[in-house]
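Only one protein chain is missing; all other protein chains are in place.
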Amino acid sequence: MELRDDPEPMVVFQEVSKVYPGRKTLFTKGGEDVVALDRVSFEIRVGEIFALVGESGSGKTTCGRLLVRLEKTTGGRILFEGSRIDLLRRSEMKAFRRRVQMIFQDPYQSLNPQLTVFQTVVEPLVIHGHGSHRQREEKVQSVLEEVGLKPASDFFFRYPHQLSGGQRQRVAVARAMVVEPRFVVADEPVSMLDASIQAQILNMLLDLKERYSLTLLFITHDLASARYVSDRVAVIYRGKIMEYGPTEAVIQNPLHPYTRLLIRAAPSARNRGEILPVAACPVDLYHAPTHTGCRFAARCPNCTPQCREKEADLFHVEAGHYAACYLHYG
Amino acid sequence: MNLRLFVLVRSVQILITFFIIMTLLFVLFRLAPGDPVAFLTDPQMTEEEVALLSQQFGLDQPLHRQYLLYVWNFIRGEFGISFYYHRPVVEILKDRLPKTALLFTTATILYAFAGITWGKILAWKRGSLLDTSVSLFGLLTHTFFLPWLALILIWIFAYHLGWFPLNAMISPEIWLDPESGWLRKGLDILHHMVLPLAVLFLTHFGGYTLVMRSTMLETLREDYILTARAKGLPEKVIRNRHAAPNAALPVVTSLGLSLAFSINGGAITETIFSWPGLGRELVFSVSNSDYPLAQASFLLIAAFVLVSNLIVDIIYAYLDPRIRY
Amino acid sequence: MSSREGKRTNSSKPRHRAFPRTGIRWLRHLEENWRIYRSNPMGMAGLVLLALFGLMALASFIPPLIDPIYDPMSGVDPIIDTSTGPSWRHWLGTDFMGRDIFSQLLTGARVAFMIGISAAFMAVAIGTLVGMTAGYFGRTVDTLLMRLADIIMVLPGLLVILILSSVVGRLSIWNLVIIIALFKWAGVSRVIRAQTLSLSVRPYIEAARVAGASHARILFRHILPNVLPLSFLYMTFGVTSAILIEAALSFLGFGDPSTVSWGMMLQWVWKTGHMFKAPYWLIPPGVCISLITLSFYLVGRALDEVLNPRLRKEVLEQ
Partner (left out) sequence: MSLLEVDSLTVHYLTAKGKVHALEEVSFDLKKGEALGLVGESGCGKTTVAMAIMKLLAPNARVLSGKILLRGEDLLRKGEEEMRKVRWKEVSMVFQSAMNALNPVHRVGDQIVEAILAHDGSFSEEEAQKRVSELFALVGLDPNRMRDYPHQYSGGMRQRAIIAMALACEPSLVIADEPTTALDVVVQDQILGEMKRLQMDLHLSLLYISHDISIIARACDRMGVMYAGQLVELGPTQKVLEAPLHPYTRGLLNSYPSLRGPKKRLRPIPGEPPNLWEPPEGCRFHPRCPRASEICRSSCPPVVSLENGHFARCHRPRS
């Protein structure tokens, strides 16, 4: 299937799979392979925020980790600026590490408790042998102020335990931004924060994106924040992309029954949703479906015999809007 | 069922471990400076006897054949002749093993049980006078140097007060008397066991009490304890049914891990009290350069520790449903 | 009090544009940790006891200088050739050969510290390295190293050393130290490995990887400072177990005959049949071994509390 509609995308996922071999341990019945990603394809255009939305265990975080080479794919390929990231040589790898950064979910876990704010933020510069001591110090100072830790020198010598959750996440963003990357993976960057702080961080990401003409992969379980920040969105369910397209189009006109379910289930403060009956809860997110059909079939209100036989591929429905559902086939 | 698989896998692991220990022992004895013949033959033996033994242990053959023979001999239970007793080693060990098992197993069960019970109570009443005094007592006895404690106990209770025999496992006059029945004999053994048991108990009880106390304190902070309180359950039920089983899990683990350590203390206790067990035999044979006996009794102790470990593992699996299913 | 308080607030305030120094948090925060430690009376008792034993070890050089009859091994009092009770001449009495028990006791302290600290240091150094390597690199390296550690851990160390000494003869103090270290690293490496495993999946380690940090950088800059406190803690426990092994071995008669240790003193009193008649000789070495064990144990537990905030008592619990 051809998903290319941008001549030079920044990131391309081509049929990427990730299978964790089932480990036989003493304590689990194990032995079954866990399919985290099943032939996932999408591309991220230069300068956009691309959101990946899914429930826990859907494989959304795996996508981000594969992209920054924290893990290796077991099938398919990932291209960054046209070159395969699994074939990078040592020197290319170092350059890649400078261009691609990541922001992690839990600000309480993503900062080394033994290092001060300065030590944490300066580390990438040290690794990449960037500038003199003085230049590094100035760089750290300016990036800290940019993420809203002002005056920066007040924070230089603080340890993570002396910071609030929001401040920690700002430090984590500063660490990612200090090498001026082209591309940032933000893995649920706000889900551990309080609501008022969440909005601050989201706004900050939007500002940074503008200022540095960044490209972002925004991973989240929350459709509403995906809508708030992203230009395009992919909805992933049990390792497979169910729907993919411009964010507003997906939210306003969801094509896949799963997306519809997600939108309907999302609680909202402004509109008090009525109670709708929902099909049975996901039984086991972590094991490959045993049948051949669509992985959503068991919960799908629109399920047909065809769905139970063979899973639908992503299908181009309208203007860059794709869905993996027979409802929209031709 | 998975428990069976678990036990099977652990048994195989333990067998492999034992095999490695056996091999290391072989390497140790063969690579040691000096003539390997000296390790197997008694200086007082006649030349024919030496030749016979050399042949039996394949000392005239290449190393790998010697090793195979060593393993084969082990499987057949052929450990050679003790230099000291001039009897087959296996006969001696057959006599010693049950005596070690009796003393050591009784002591282990006693102190583990007492430690878990007391730790539970102390954590529950933390900060009270009972907690402070028993914790302190446990801490002190736990740090007592075992041989010294044994000597002191003998000095006070056997020598000065004369309540218990100085040493040995039985009184010959009772056992040689055809009149005495099994009860009298049993009580006699018990009488001899009191002091060695007390030594092992006192030096181990404190450690388990303190570990149980601290894991119990941690368990009491768990959410399910809050649930139990919120459910309005009686305090005793919360303590015994909800907190203690969870808190005991790490204690059982540490029991398994420290068995090897405890058997050291067991050997010293046996030596001091002349308890005719494996540990004493090992110390004794090493002092007398009785190599065949030393080697075999060491292997048997290692096997004993490994099997005890397996039993502890099974108990653990029984206590923790996350392993069972 | 006030000046110390003043210094503390001063140091916690960021100094503007001062050049940041690298450092390890727990070292820099020694002062704060010391305050937590000091609030633990048992830990303080342990430290005081340790200081006493340290003094004893230092003082052990003095008696032979006063008079050669006070030499712990070779000093024989010309007028005494048997065990006698305490007197002005021999504060704690003499042993069966008329040697001074007090100076033996002082030397015992020195030997205990030497053995305990050097064996524990070696064991902890090996254990930390092995544990970090196994935990960080995982896979085959991990499996092999940890199987090895498992085997060592199920061996009764004392009895293995007994067997060893039956093969190679008497072990010198330093051989003994090395052998003890070879037995004791296993437990340490298990703990350090577990800690490393849990650390190496922490997002901050992953963040360092994403930033392009090398394995060496991650191991030594990010993991080591986080496991060192634990290693240090295990050292205090390792010291006791090394002292105890040596003492037990000496007690059973397999010690280094060229030195005197507390375990050996107990062996002499037991083997020469003095245990029922010479309490002045039986009591001191046992008390010393027990107390030094106790003091390291107390210090270890107090350190555990410093390093592990979860164990800290809530100050105002009812």
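Worth pointing out:
As written, the chain order gives the labels A, B and C, with residue 1 at the start of each chain.
Everything that follows uses one rule, which is that a contact is a pair of C-beta atoms (placed from the backbone, for glycine too) under 8 Å apart; a residue touches a chain by one contact, two chains touch by 3 or more.
For clarity, every value in this text was computed on a predicted model and none was experimentally measured.
Touching the missing chain, out of A:199, A:303 or A:327, is residue A:199. Remark: the omitted chain is touched by one listed residue; of A:224, A:303 or A:327 this is A:224.
Of the candidate positions B:7, B:101, B:140 or B:233, contact with the hidden chain is made by B:233.
Within the complete assembly, residues 55-56, 164-167, 194-200, 202-203, 221-225, 227-228, 248, 251, 261-273, 275-278, 281-284 of chain A touch the chain that is not shown.
Seen across the whole complex, the unshown chain contacts chain B at 222-224, 226-234, 237, 241-242, 245-246, 319-322, 325.
Everything below uses one rule, namely that only the chains that are shown with their structure count from here on.
Sorting all chain pairs by how many C-beta pairs they have in contact places B-C at the top. Among the chains in view, C has its Cα centre nearest the centre of the complete protein Cα set.
Chain centres here are means of the Cα atoms, and by that rule the chain farthest away from chain A is B. As a whole-number value, the distance joining the C-alpha centres of chain A and chain B reads 55 Å. Taking the mean of the C-alpha atoms as each chain's centre, chain A and chain C sit 49 Å apart. Taking each chain's centre as the average of its CA atoms, chain B and chain C sit 25 Å apart. Of all residues in chain B, none touches two or more other chains.
Contact of a single residue of chain A with at least two other chains is seen at no position. Of all residues in chain A, those touching chain C in their complex are 68, 70, 93-94, 97-98, 100-102, 104-106, 109-116, 118-119, 122-124, 127-128, 133, 137, 153-159, 172, 175, 179. On chain C, the positions that touch chain B within their shared complex are 150-151, 153-160, 162-168, 187, 244, 247-248, 251-254, 263, 266, 269-270, 275-276, 279, 282, 285-286, 289-291, 293-294, 297, 310-311, 317-318.
Across the complex, chain C is touched by residues 17, 20-21, 25, 28-29, 32-33, 39, 127, 139-140, 142-149, 151-152, 154-155, 159, 214, 218, 257, 259-261, 263-264, 267-268, 271-272, 279, 282-283, 285-287, 289, 291, 294-295, 298, 301-302, 305-306, 309 of chain B.
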